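A selection of the complex's chains, in situ.
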């Protein structure tokens, strides 16, 4: 039987201009439903897990369409609470070459941001769960979001699930002070922390000792040292971070790092031609979690996560529609892109 | 030189499913900018007036796209204040046959709903204006909206402009009590009132004397009597109302009534095959105002308004892209739809 995994967060309506159109050119928007943890849930369902998404969505048809997007790709939506007024929105346009992609948020007062923790039966939700994943966005959206996240972590821990978080600091949602007031407390429940030293500094007030990070460019050894210090300070089992080199909006380099207290590993680097980079980090988290749930070594789990997210960059929308076999094929070294007949 | 006309209200982003798709089917939305008074402004610009739209819109690109939609069709946007967080949204799907069209609003906390009256220089705005039009929606969106509407009416009156209002009661925005607390006071400034007895009852607390309106179906004489009483009670110059017979979502009958204290006139009825009925009432108001500004008799102005709005029902989007000549052609009796080469 498949392992039960639970993710928690917001799912938004992404209004995305077609092709490379700028906002002021658009006569239509592609309607894409997605959001950090929802993207993780879809990947986990793709890989064969019994994936649940926990959120709150309005009863109206736009809320229903968000539910349907998750159901379509195999995510169990039975724990989604229905109510509230609006589905959070973000507008996106896709950049190219030297022009960056751009996102405009319109997510205040969404149903999940205005939900109450007691609307969720977390004991029921985490019954039998093997893993719980969320991100630093969920506690950031509102006080309620922070409370819901904490309660979920407590229930997950009680149920014996492993807990991962993607720190994902968002300056539009809160200040470093606000973030740290919430996030530092949550770290006691976290087993696997995903984030780089910048996220750790902003969300956790973490400052690496004996390292100069002001230069902006860290070498791999620098990351090793930072991860060691983070592990020590927060007690994580593992720390992982993706590594993006933005040559341009069209071309990126993509790799990741992991440290488990013993080994420090850097995944192979992929040079990406980007179709849609939204959800890249989420597909990495989902791949890493999959590897760990499968019992792979941290290094192998990381390699799976990086290959999965390299492939995500070629797929329109937030969700990563790659199968386990397709990811393994890339992990195995076939990046030739030859036609599969 | 063209007469200056000013309209005030909200302009929203309408996210409209393609064709007859239901919300849960939609993979994209047509991005249409519109809103009651903005629709009136575009019609007035089309008819050759120097039409200004007054609202507040965010500085970001979605706000800019709303500005651009108005500019594209010749509306002067110089008085639009820029700021605030969001553009109000409504989702719409187009019905057919026995299935009604459906609208879901997501307009709370829009820039204009959170604007302050002192952000608008109404003396400057109404300098030289011949007409001011707004609707019962603008004062309904927020306290600020009500205050802005009142200040605008006062400035318009001071500047010598005629004032029209489309009562347009919206149950999603306020209760009859709330509406009446605001709207009754505004009526002192209104010259031309557009609305039926239901709007008058809900917005103005108006109850016709000696008439039984509970049966639901009023004959034309009933309307005559009601308009007389409304004129007496509120001191309007004229009262007009469109008359829609909804045979189905695909087919409607369409006419209108006007009373100016002397004459009561019913316009010819058009049987409509509907492409998009959103903005039908606005195109009627714009046509009526145009006729009156042109110096037509109220009856002739009404006929122009009804023909204009009959044509609007064949046009996708909120705006009515018909020229003065095209409307006059229909007023003149040519409803044959023969190809114009």
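Here the chain labels run A and B in written order, and each chain numbers its own residues starting at 1.
The criterion applied here is as follows: contacts are C-beta pairs under 8 Å (C-beta built on N, C-alpha and C of every residue); 3 or more make two chains touch, one makes a residue touch a chain.
Small disclaimer: the values here were computed from a predicted structure and weren't measured.
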Total identical subunits in the assembly as filed, 2 in place: 6
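The rule is short, and it goes like this: only the chains that are shown with their structure count from here on.
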Where subunit A and subunit B are represented by their mean Cα positions, the distance between them in whole Å: 45
Subunit A-touching residues of subunit B, taken from the complex the two chains share: 15, 18, 22-24, 26-31, 60-62, 64-65, 68, 85-87, 89, 91, 102, 104, 106, 108-109
